[in-house]
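Removed: one protein chain of the complex. Kept in place: all other protein chains.
Order as written gives the chain letters A and B; numbering starts at 1 within each chain.
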Amino acid sequence: MYNENTEHTGHTEKEHSVGYGTYVLIWLVLVGLTVTTVSISGINLGNISLAVALLIATVKSAFVINIFMHIKFEDKIFRVFIAIALMTLLSVFVLTAFDVFFR
Amino acid sequence: MSDTVIKNHAENLQEEHVHRDDFGAKMGMWLFLFTEILLFGGLFLLYMAYRLEYSHEFHIAARELNVGIGTFNTIILLTSSLTMALSIAAMQRSRKGLSLFLLASTKILAIGFLVNKYFEWSAKFEHGLYPRSDVLLDKPRGEYLFYGMYYAMTGLHAIHVIAGMTILIFMFVFIWRNIITPTNYVKLENAGLYWHLVDLIWIFLFPLFYLIR
Partner (left out) sequence: MSENIESKPYISFLQAESKHKGIFKWILSTDHKRIGIMYLAGMLCFLLVGITFGFLMKLEMLTPGKTLFDAQTYNTFFTLHGIIMIFLFIIPGLPAVFGNFMLPLQIGARDVAFPRLNLLSWWLYVIGGIFAIVSLFLQGGPIDTGWTFYVPYSLRTGTNVSLPLFAAFILGFSSILTGINFVTTVHRLRAPGMTFFKMPLFVWAIYSTAWVQVIATPVVGITIILVIVERAFSLGIFDPSLGGDPLLFQHLFWIYSHPAVYIMILPAMGAVSEIIPTFAKRTIFGYKAIAYSSLAIAFIGYFVWAHHMFTTGISDVSRFIFSLLTFLVAIPSGVKVFNWVATLYKGSITPGVPLLFVMMFIFLFSIGGLTGLVLGSLATNVHVHDTYFVVAHFHYVMFGGTVMIFFAALHYWFPKMFGRMFNEKVAKWSVGLIFVGFNMLYFTMFILGYEGMPRRYWDYLPQFQTLQVISTVGSWILIAGILLMFGNLHRAMKKGTSASANPWGGKTLEWTIPSPPPVHNFDEIPVITHGPYYYGEEEEK
């Protein structure tokens, strides 16, 4: 299924190193999104304000995971792992919601 | 003949089986991060249930939180994530001094975060907003729970900030003593992963507590 055995045993082979500039750029985007989410929260959007806040938080975490945590440049298996963990968490939320929402 | 026996004996001496596998180390670290995500996941699940049940009270209680301090702390943590990532980048480029400087900056920002947190919590305590206080017991149960969740989640997060700082101190010493080098820096990377996770959790905590208005 996965054949990661043969490669990646150390830093010997090509290692994708991200430039300082990219990190600073991502940081600016993150700060920008923070300011956005704070200003939006001042506007009364009714029921969707929580959804908007969570959406922005998700976008921010996608940047952190992909760039700061290097997932964009890592082996595919890491993305599979993350998908497994997050899907499990999501399913647990949905299944619990069936109780608390319909009780 | 005796030669081989001696060699065999040396082989059979019970030594730690050391082999270097940076990829495996990162994989282990990510699996550990999943456990952290699930740990907080339990709390987020509780938050979801109670916010659904006490939506109105949560809105009222959240007004007491200081959005300014919250935003400021968010930016502090984001910046510390930046310095952490830059510290690894500097190590990759063999710039030990810069890497140490950036790591130290990360720690100073973390301390800044905790100091803010301290003032924030003490302000709440002064207003009598702490568990079992008369002020809170007089309020509706939903507001009591809001503060219960607030202290539980930000408290656990603060513990993780402290744990992260401890790890970073070790990393500082490791770089200093050349245990972490430009060709072998997976420890620093893993510490960085942990630090970014602390940031990630805060990214969700912030809107859920401070931005309900």
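The rule we apply is simple: contacts are C-beta pairs under 8 Å (C-beta built on N, C-alpha and C of every residue); 3 or more make two chains touch, one makes a residue touch a chain.
These numbers come from a predicted model, not from an experiment.
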Residue among B:L145, B:L168 or B:L200 touching the omitted chain: B:L145
From B:G41, B:G192 or B:P207, residue that would touch the chain that is not displayed: B:G41
Residues in chain B touching the chain absent from view: 5, 8-9, 11-17, 19, 21, 23-24, 27-28, 31-32, 34-36, 38-43, 45-46, 49-50, 53-54, 131-132, 140-142, 144-145, 147-149, 151-152, 156
For chain A, residues in touch with the removed chain: 1-5, 77, 84-85, 88, 91-92, 95-96, 98-103
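In the analysis below, only the chains that are shown with their structure count from here on.
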Mean-CA-position distance for chain B and chain A (Å): 15
For the chain B and chain A complex, residues of the former touching the latter: 20-23, 26-27, 30-31, 34, 37-38, 41, 44-45, 48-49, 52-53, 67, 71, 74-75, 78-79, 81-82, 84-86, 89, 92-93, 183-186, 189, 192-193, 196, 199-200, 203-204, 206-208, 211-213
Touching residues (chain side chain A, partner chain B) in the complex: 4, 8-11, 15, 17-20, 23-24, 26-27, 30-31, 34-35, 37-38, 41-42, 44, 50, 53-54, 56-57, 60-61, 64-65, 67-70, 74-75, 77-78, 81-82, 85-86, 88-89, 92-93, 96-97, 100-101
